[in-house]
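Here it is, the structure, as structure tokens.
For this depiction, one protein chain was excluded, whereas all remaining protein chains were kept in their positions.
Chain IDs A, B and C follow the sequence of writing; residue 1 opens each chain.
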């Protein structure tokens, strides 16, 4: 660990948890291994979010599941492959000090309560409910697009834990602010925005869709302006901490999200080109930033753009 | 004109109109001047769509209204500035042979019927109804997000013209296929997909939103995979010609859209870097393509990806 | 790292020069603007107020450039009122440039008001080629004359002459720039005439040059939103001032139906010059 932040000038508060800095791993990126989480922590990450976990193990879709589109954008339809609640609670069972949010995905209240009951005794910070994966049926966005289901699921998770709950929203066919409002009313403490956007890529030589699932989710540089907009709108209209996500590839993007209203910022696709050390690089740059701007704490910039 | 397409191998049929090739100008790009339309026609464009026209002239938002984001993506909130129906029908009054679709925008059935009554005697191919501009209140997407209003407006336009009507849909908070279905049921003949996506950019030095309207629409490279997905889904589920739009910057992109299901393809933002001659360049490349692939007509590839 | 011209640079105004009561020059450091070609313009962002096209003004310090604003509407007034230390945003420079023919020896540069901005940059390029330069600076009256010192200093190193004229004769020669030009044409042969200023003035210069079969180039203005060939607001006949211009030659200009006649308002309606 080579970040010396004596004044905690980078620490941020998400509901009642404090992160040493605002950088987080986005769900689904390197998100199934405790050893990797420990490596990321050595790289000065603020917190990690795990791959979205379901009750039963899921193999996901056949390959191709991830396509680099060029220009720092990616298309994926991994299909929520994950080892399931039991194997994954074993994976995290020895966790001591890594700040982990477990991402949850499922179709029914029963599934969510089963998972939270299993996970809640682990050393974890909280949960992120994935209501926005755009390429798996009866899960993710298909739940997010049904406000009644969102209400019930969030209430169920709330009943089974006292830890903070973030709800991850995306650009689906329910307005993002509406969806966030329903989640907050049902007991969520934090909103994560955004997930990938439904998209597709076709190879013109073979004339075939490239992803095995044909349709997947767009991430990376392409979606940053959409993520910034969602964070700005949600944080402006609702009194709730927001975690920004989408297209972050440098400290400048972290700052832009925070100015838009994000308390913390998740980083995903860019790991494809920059590797885990990007967290260390960004954290160092953020430390420089607060020094140069003479900020006591980086939170001073959260939502500043709302003034204008 | 230097395209020699004796066999009409590039011509495509949109409802009952035939275009000499599938390239079209996207609405809002260079779209207010008959002289420019004539120049584009000399550059071998298939058809032009005008700037969206409203009943009264609109100044639009103050600058900045268009932001190049880099990587071939753009953010704009022009605010539907346009000269209004009367000035614009004068602009087009001497049109003879330029294949023009007039894009219409408005809030009420009355406005649309007033416009179509004025325009319908001009030498034009048809109309495109903009139900998807994401940054002007009570117009565009705010109408598109209300299926009842869509139904009424399309019916009104239908009653006042026998020319083809395309409805331009976008990624708003009503599912794009649902919206297209409502439009078709109300009498639309063609669907154009997609418009820009609600997005935002904040300058981190001044901490201020850059667009005067703060929020605008994302266009260009970033949105191509989303456009491809929408065209694929709409053309697969509905029996209707679809015009693809979003992020086209080369003949390859035109082909990808057509394989996805588009009958014609609109081109917008790329004019910022390549200028009007891009239409000539793409059309020539398409002619090469049909020759190399031994196609009688380019329409043979429309929707081929649906097979896989 | 190489900065793209499309990247928005936030620069601090380091110096302000009052040229006349309604014209100021704001100086800043920006490598891309410093390297602008004559005739190119910047899109200048006045945060939360406006973004307006401004010709890239020269500055004698390496790496520096400037804009010279005439206070007029919302955007230019806001820019005019910036103080030293304030920041503005820049993108560009955009557009084509005045062309100096390979075998040109003697040129006439003729303009007025803020139209002198691209012409001074042109002069700074022409000097490097050691051309013989005649420069005419026109204004309505004495108090609207500016850049005289700048022009004289700039042109000193080469064979040159700087002439000032005012419509009312309150300073320099009496007469319009077109009047002065026709006098000059009697005793001089120029390889090319370059002009920028009020459109009706340019129209006069261009018509006179065309009549005398002298090559002519003019840098035009139209209302601009995007500055990069997307929005269409700057259209001039079938051309775009931002992408095909700002500089057009005598042949192009003589075919135009809009030049000196009409422009488009913010909503795209055609407005005639009074």
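Just so we're on the same page, a residue touches a chain if its C-beta (ideal position, glycine included) is under 8 Å from a C-beta of that chain, and two chains touch if they have at least 3 such contacts.
Since the model is a prediction, treat every value here as computed from it, not as a measurement.
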Left-out chain, listing which of the shown chains it touches:
A
Touch as defined at the start, partner being the missing chain; which of A:55, A:136, A:230 or A:271 qualifies?
A:271
Touch criterion as defined above, residue of A:11, A:81 or A:281 at the omitted chain
A:81
Using the touch definition from the top, which of A:17, A:149, A:208 or A:238 touches the missing chain?
A:208
Subunit A positions in touch with the non-displayed chain are 28-33, 35-36, 38-39, 51, 57-60, 62-68, 70, 74, 76, 78, 81-84, 87, 91, 203, 205-206, 208-210, 212, 268-269, 271-273, 275
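Everything below uses one rule, namely that only the chains that are shown with their structure count from here on.
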Chain centre separation (subunit A, subunit B; CA means) in Å:
34
Indicate the whole-number Å distance between the mean C-alpha point of subunit A and the mean C-alpha point of subunit C.
51
Out of subunit B, which residues touch more than one other chain, so two or more?
208-209
Two-or-more-chain contact residues of subunit C, please, as numbers and ranges.
48
